[in-house]
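Everything on this sheet refers to the single structure shown next.
Omission of a single protein chain aside, the complex is shown with its protein chains in their original locations.
Showing subunit A:
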Amino acid sequence: MPLLAKARHVRVSREGVCVTEVQLRSVAKRFGDEVAIEALDLRIPDGELVALLGPSGCGKTTTLRMISGLETPSAGQILFEGRDVSGVSVQERNVGMVFQRYALFPHMTVEKNVAFGLSIRGLPKSEIAERVAEILGVVQLSEYRKRFPSQLSGGQMQRVAIARTLITEPDVLMMDEPLANLDTGLRGEMRRFIRELQQRLGITTIFVTHDQVEAMELADRVAVIFDGRLAQYGAPDRLYRKPASLNVARFLGATNLVPGRLRDPDLVDTPLGTLVCPWRQGQTGDAVHVMARSELIDIGTERTAPTDIEGRIIAREFFGATVSYSVACQNTHVNVTEQARRMLELGAPVWLKLAPEHMWIIPE
């Protein structure tokens, strides 16, 4: 990899791959009076794939644009490998960006699009041709090299955009909802493709999405952003099982969020009765929510333990592999999902088992 030696903000890892750690220190961005990012602190470890997850308009694209240098932060610092990059121009940051709408050059063929970054750097023609051929092979577009972007499908354009970015060997790769415009089948394929490529090249990658499944599947870590603030940052399974706030839990698709009051460090009074869940924080009387993931609740037709909660099935949805029940217990509803090995009847009385280790308490 000849170009890598020239790159500025890199360290060579043990595997011989160049890596860059990206850090945001209380970065803020205002557009006139409107605050897009309030204050964002984020450390993206080198070589990791981090997903920025959040609802539309929360500032994901703005964050990427600031990291790439297209936008200047109103306050705070952006560091690559510990060095402030505020004085480094877009051209010199050596980052890569796959845009939300690809931004391919419509007047250039696939080949020319991909070669652009290298031809700007003035590399010899033969070397450019060689590397273009190589990367087109990687993204499986060799036979489309003479086509124009308007003659490609969404997934193909996507891959051209990725190839065009990767060929310049960026220190940091950013992708802005790269899969948003693709159909489900292609999306899965591209997801695997991106994951594999990222692992092979070990580039620090920041990936924007508002699809939580995508974030879970792809990322080493997920940063959840609400209204320009970091709501939670951590490994996908941690976010899923142990969300720090109600908003994060809801955004990650939690359906059973039961309000309650802390009675003891591990007892919570809720409309479902007193639940046992491990919790070592807060004080007696604190208002909390108890989250129980629908797939972690066992449902049965017989009572097998005194802590089982009685209910009645009031709705049933069949998803093929799984089936989801809405169960009325006392005066709340609980959603339960299980493998579709059996079908319980509507109106049937059932017993729910909420295991303490599968519940999570969210403070107000």
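In the analysis below, a contact is a pair of C-beta atoms (placed from the backbone, for glycine too) under 8 Å apart; a residue touches a chain by one contact, two chains touch by 3 or more; residues count from 1.
Rule of thumb we're sticking to: contacts and distances are computed from a predicted model.
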| item | value |
| --- | --- |
| Absent chain [UniProt protein name; select from "Peptide/nickel transport system ATP-binding protein", "3-isopropylmalate dehydratase small subunit", "Oxidoreductase" or "Sugar ABC transporter permease"] | "Sugar ABC transporter permease" |
| Full-complex contact with the absent chain, from A:A75, A:I120, A:A133 or A:V213 | A:I120 |
| Hidden-chain contact residue, picked from the options A:G47, A:G96, A:G155 or A:P178 | A:G96 |
| Interface with the undisplayed chain - residues on subunit A | 68-70, 90-91, 93-97, 99, 101, 103-107, 109, 116-117, 120-121, 146, 148, 164-165, 168 |
